[in-house]
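Only one structure is covered here, and it is reproduced in the block below.
A protein chain is absent from this complex, but the other protein chains hold their places.
Presenting subunit A:
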């Protein structure tokens, strides 16, 4: 509404002006400088673009010398018109002309509102303002949303870090990590590629994925891994935390790894077993049990192992007794070592052999019969 009113007023003025002699054309207030957004809020390091319109309400060509007054120290600006650098702009009667004012807000700047004026000469001015919404810095930020990951020793830990270049120049950051001990491996990945350095444009952010692989035999605990992204002028550090939780694992096998044996039906067989703690935490109260065919027994010596430290193993002797009724051939026998936290099965293949006693008995029968025949031969033969 106000605008319309003003326009009518302008038109009226123009009408009046057109009646006035041409000599007054150069007087102040001949050009109206107009910007759609005179107040812009930005963050440090950004650049602001004002589109400025110069309106000539007189009936003569107006020439304006553009300049920016009152810009804080360290701020730079550029005035262009039609893509070209422009210092002076001419405006036809009853027409308008546009110019672009680009202002680069420096990175190191206080928070607050900065006011300045665009002057088009002859007292034609336009007050402009830029609000810097946050404290400006000249440094690099290395952040992550999830600095702490927990897992087992055999897992690998992948963190996602954001590397933000808050300097005015492109930076080539060298990436490195300090490992908590030997055997640790830390690798950096940017857009799917393993890298050791990353190029970040001024003001831009790059996502760096950090993969941490602990050594297999690492002890449980929390490890801190500092990650550093640095250039000659700036650097940023991020502390990642890897929490290794203990892994319970047990393995049941034999010293030779052979899981087959043979036994005579009704007979005994001693089996040497090896119970290994393949986890990273001590196992306690390891019980041995078996699942056998019916009427078979397995006794363990010792029947219970009090404790096995990680990485160590204990030997157990199992005495296997096969049933009398067992048939010749193969049977499956399962032996289990179980701690409260983990257990392991070993499947044995037991070949049952028939006792040869009855075989000898059969041979004895035949020998007796042959003896009888021999007696007959001797008694009656060759007469």
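FYI, a residue touches a chain if its C-beta (ideal position, glycine included) is under 8 Å from a C-beta of that chain, and two chains touch if they have at least 3 such contacts; residues count from 1.
To be clear about the criterion, contacts and distances are computed from a predicted model.
UniProt records the chain missing from this view under the protein name "ABC transporter permease", selected from "Cell division protein FtsW", "Hydrogenase maturation factor", "ABC transporter permease" or "Acyl-CoA dehydrogenase, middle domain protein". Across A:61, A:113, A:258 or A:325, the residue that sits in touch with the chain not pictured is A:325. Of the options A:123, A:183, A:255 or A:362, the residue whose C-beta touches the omitted chain is A:362. Touch with the chain omitted from the figure is made, among A:204, A:243 or A:370, by A:370.
When the whole complex is considered, the residue among A:43, A:158, A:338 or A:354 that touches the unshown chain is A:354. Seen from subunit A, the chain kept out of the figure touches residues 292-296, 323, 325-333, 349, 353-354, 356, 358-359, 362-363, 365-366, 369-370, 372-373, 376-377, 380-383.
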